[in-house]
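Yeah, one chain of the complex is gone here, protein chain that is, but the others are all in their spots.
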Amino acid sequence: MAWDEASVAERARAFLAEHDPAAMDRLEFLRARFDAGLAWVHFPEGLGGLGASRDLQAVVERELKGTPDNRPGRIGIGLGMAAPTILAFGTEEQKKRFLRPLWTGEEVWCQLFSEPGAGSDLATLATRAVREGDEWVVDGQKVWTSSAHTARWAILVARTDPGVPKHRGLTYFVCDMHAPGVEVRPLRQITGEAEFNEVFLTGVRLPDSLRLGEVGDGWRVAQTTLMNERVAIGGTPTRRTMMGVVAETWRSRPELRTHDLHQRLLKLWVDTEVMRLTAVRLREQLAAGHPGPEGSGMKLAFARLHQELSGLEVELLREDGLAYDDWTFRRPDTVDFVGREAGYRYLRAKGNSIEGGTSEILRNIIAERVLGLPAEPRADKDVAWKDLPR
Amino acid sequence: MAWDEASVAERARAFLAEHDPAAMDRLEFLRARFDAGLAWVHFPEGLGGLGASRDLQAVVERELKGTPDNRPGRIGIGLGMAAPTILAFGTEEQKKRFLRPLWTGEEVWCQLFSEPGAGSDLATLATRAVREGDEWVVDGQKVWTSSAHTARWAILVARTDPGVPKHRGLTYFVCDMHAPGVEVRPLRQITGEAEFNEVFLTGVRLPDSLRLGEVGDGWRVAQTTLMNERVAIGGTPTRRTMMGVVAETWRSRPELRTHDLHQRLLKLWVDTEVMRLTAVRLREQLAAGHPGPEGSGMKLAFARLHQELSGLEVELLREDGLAYDDWTFRRPDTVDFVGREAGYRYLRAKGNSIEGGTSEILRNIIAERVLGLPAEPRADKDVAWKDLPR
Amino acid sequence: MTLLYTEVEEELRAAVRDLLTDTCPPSAVLDRAGSAAAGGTPYDAELWKALARDIGVAGLLVPEELGGAGASAREAAVVLEELGRAVAPVPFLSSAVLATQALLVAGGEVAGELLGRLATGEATAALAVSFAASPYAPPAPVASLGEDGTVTGTVTGVIGAEAADVLLVPVRLAQGVGLCAVETSPTVQGSAEEAVRVTTVTSLDLTRPIATVEFASAPARIVARAEGLELPWVWEALARGAGLLASEQLGVAEWCLTTTVAYVKERRQFARPVGSFQAVKHRLADLWLEVVGARAAARNAAALLAEAPAAGPLGDEAAVAVAVAQAHCGAVAVHAAEECVQLHGGIGMTWEHPAHLYLKRAKADQIGLGTPGDHRDALAGPAGLPAPM
Partner (left out) sequence: MTLLYTEVEEELRAAVRDLLTDTCPPSAVLDRAGSAAAGGTPYDAELWKALARDIGVAGLLVPEELGGAGASAREAAVVLEELGRAVAPVPFLSSAVLATQALLVAGGEVAGELLGRLATGEATAALAVSFAASPYAPPAPVASLGEDGTVTGTVTGVIGAEAADVLLVPVRLAQGVGLCAVETSPTVQGSAEEAVRVTTVTSLDLTRPIATVEFASAPARIVARAEGLELPWVWEALARGAGLLASEQLGVAEWCLTTTVAYVKERRQFARPVGSFQAVKHRLADLWLEVVGARAAARNAAALLAEAPAAGPLGDEAAVAVAVAQAHCGAVAVHAAEECVQLHGGIGMTWEHPAHLYLKRAKADQIGLGTPGDHRDALAGPAGLPAPM
């Protein structure tokens, strides 16, 4: 059947009539919601969805407002990156096994992509997976892994053939974070916190049934994941904005105002408004079925604005800007770029132009894919990975 | 003998005692001054100099103050670029023939280096010189040639061997601007004026005696010329500075001031002062015999400041900034970046980051020669010029 | 409200662009600029006639009941994008936007009659106020209406006056202020007993010069009058004009970006396209992002102006949209034009390449109808970012 707003709303109401969240265990309610196809309506039937249009999810959320949710902030990597990839490349068994507990939040996911030697140039990664019968033995070191210490599963890209050019020798796996040989160490950042981890993989054995996609096809599979990551980072609407926070400080501290800061702040206010309008226009284009290339630029603009605004706030605060709220080495569950105090915001914002694609890489992408400018001469495209200069 | 301040001053006074400028023809006076070794004291004896230290030139200028000069603004290319190159690479005959009339201003020189297809990548130039017996036949098109219409001679780089890599197939010539086949056309700029010319060379025959340096050694010879050009452009002290001009406007028009402009102007004032101090420090280093690499950056800073200041001035002037002084197609003898009105200054300053080495090329030079960063992969170093992609 | 272009708008754009492509290529604009620099006519009368009458852009903002198209600021903005992209030497902004807006706000019989003439393209008007005037500090009238019903005084910095059959001039009255309409028939203009003299000033912008307009006992009709010294029609016209000027700036910036990208793809140095050098790529990526933002901001201003009442004062939301669009687009157009010259290298410095026409237009537009700094300052209140005490 073709779902529309009325029929989806009807189904949600029917579900609620049969499942009273007040009378049920939270997890049971979420599982039932998944089974009713009301988790993500654009997923296929039987996998938490109805095969409906993605837009109709808003109808479900409206009807189920106030019922227990799956705490999406805690399981963002599973929802945003693992799920679309499993859906696109997983076997039926994998989809059945992983998607329900992923969506309900029973199983947290993390991402094992970046390595100390492979940042912007992810495809050069060195973690090896060697086949032994029905198993793969994985050795290597991953980094910038959030939620690694709470995760049950990871999405993992490893090199299975060093003898071919770097993009072609990769394979994508689901990694069992409880397997022997997986060691997670918190990675302290300049903010004092450890949002991320280093993950050491030593002789980790994964059954071949945890492979996602074909052997050697890992780069293509990873593109699906990364595309979703960049959308997630650039586009997340936050309740408080950096401009809002800095404007509050400006209003509450009239004695700190100077013309220098005022002129800079007005410029950044205009820039923020222009970015907001750009995002509005981008969403309109998406809704009209003409996704524009503007998305690539949003993360770039977002990082710059966060950095300039937070830097201005610290300067504005003068003596208060010399203070910091807390250097305690903690492992926060979630991150809020505009949370905590000015010093934290300033330091954390520095990561905005690095994580999930550096601003340099994003400019390359815009120049080449949007403006059609020629790529630079490449020495690494057709050389076997093992023969690349290091 | 080793010249010092006293002996040079003594010689200048002796020369003056014997040559009364009030009683002599201007040109005769200059020729006599040249022959007395008082033209450029660091040149060898017999070539207008005394083989003395370059510093001692100031002593001569002081002693001969008020006597006729050679109008250095009009013959800057001869003095600044042709003369040092002829001195370094010319034969004795060439030095004898060219240096005296060059210095006295009897013969104006121009420079035939740039081509429409060879700007930053000068070494790729396509003007051909083919040997026929004792002559070279030159065909090609040159551009950005100032003084071409008044010049008697030109310094010219042409390709004599297209079968070797681009830097190796060049030869340096003195070009007779009165030779048949030399056609000069004024090149109008965005300011409305034509400071420069296009020069078309069609079957121009030059005797081999006008070759400067060895056949195939043109690139090395040209380096001497270009080094002197960059010094000349970056370092010329002007009586009025762009900051001074804009500050005058600011002071005289209080009704036009805004905080936006004020903050930007203060920043540029600081930048100007920092550039001035950098130049002072650079000159001290030179004087101490430790030339620093800072020179490469001066032209870069100079271009940026000229552009930002002149752009600010036009904006500041509002309605007056909408006007322009004169679009007449003229061929000025000299150029004054801070001359004329605000609109002219704004437009002319755009050239400051292009002429004599673009700002992009200067950044490459700083990055590679000063910071030691690796060069980009080069595809054109070892390929015969004729086989280069076009 | 949408920030996208509607189908109708795209059709209008296509019509304007086709005409400009055929009759107003860069070479033609260059030729005219060259002759304008030497004292020739700055505006292309033939092109303007085709635009105004055949496509009907002159009457876009005029209501249908007055003979116009009854379209909105959205359509006018699309036309301005195309005119900016072509730096077309036509008096659209001066007549069909600024003068028309002043008449729409003024209302009344005389305004209605004039709007009817403008809509058909039969007449062209200009608002005799300096193009450098900011909507946040509109100038007091410098001309006055005598008891004999004639206007006397000199206004400087006016755009489109050379092409105008009717000049709308703010005047001092015996009591209060007014807006007068002065006809500038060819027989009067330039004649010995000239009542209106329009003198083109040698201008930075060769494709839209400024002029000095001298009224010497010029017969006039009163379009509107007001108490005090405020000129509501002028303010509203300048503010709406500023909002629409952002679309012209967008068009200028787009041409510069597109032309530069095309050039660096072709131009080779060091045996590589200049556009393959990363520093060039990154600068163009940054510029592209600015232009993308300029489109969103300009569209937003046009959309909110389209929703604002034609006659009444602009609401806060529309006023903010105008200021944001101008603060951003004014700077982007200049930046795009400067990068265009720089990345074209020497050729960008030559008169024969059209880049300079865009640079000069962009720089003049930065001053026109308020500088980016003026528009930012105007946002301090709405943004809740008060200035230092």
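When the chains are written out, they are named A, B and C in that same order, and each has its own residue count from 1.
Operating definition for what follows: contacts are C-beta pairs under 8 Å (C-beta built on N, C-alpha and C of every residue); 3 or more make two chains touch, one makes a residue touch a chain.
Computed from a prediction, not measured in an experiment: that's the story for all the values here.
Student: Could you tell me which displayed chains border the chain that was left out of the figure?
Tutor: Checking the complete complex, the chain left out touches A, B, C.
Student: Which one, A:Val164, A:Val280, A:Ile365 or A:Leu388, makes contact with the chain that was left out?
Tutor: A:Leu388
Student: Considering the whole complex, which of B:Arg54, B:Arg131 or B:Arg281 touches the chain not shown?
Tutor: B:Arg281
Student: Check each of A:Thr91, A:Ser120 or A:Gln223 against the chain that is not shown and name the one that touches it.
Tutor: Of all options in A:Thr91, A:Ser120 or A:Gln223, contact with the hidden chain holds for A:Ser120.
Student: So which bits of subunit B touch the chain we can't see?
Tutor: Missing-chain contacts on subunit B: residues 247, 250-251, 254, 257-259, 262-263, 265-267, 269-271, 273-275, 277-278, 280-281, 284-285, 288, 294, 297, 300-301, 360, 362-364, 366-368, 370-377.
Student: By the contact criterion defined above, which parts of subunit A meet the unshown chain? Give residue numbers in ascending order.
Tutor: Per the touch rule, subunit A residues meeting the hidden chain are 114, 116, 119-121, 124, 143-144, 187-190, 192, 258-261, 307, 311, 314-315, 318-319, 321-327, 343, 346-347, 350-351, 353-355, 358-360, 363, 376, 378-380, 383, 388-390.
Student: Taking the full complex into account, what residues of subunit C touch the chain not shown?
Tutor: Looking at subunit C, the ones touching the missing chain are residues 277-282.
One rule holds in what follows: only the chains that are shown with their structure count from here on.
Student: Taking each chain's centre as the average of its Cα atoms, which is closest to the average over all protein Cα atoms shown?
Tutor: C
Student: So which bits of subunit B are touching at least two other chains?
Tutor: In subunit B, the residues touching two or more other chains are 259-260, 376, 379.
Student: Note the residues in subunit C that touch 2 or more other chains, in rising order.
Tutor: Residues 272, 277, 280, 373, 376-377, 387 of subunit C touch two or more partner chains.
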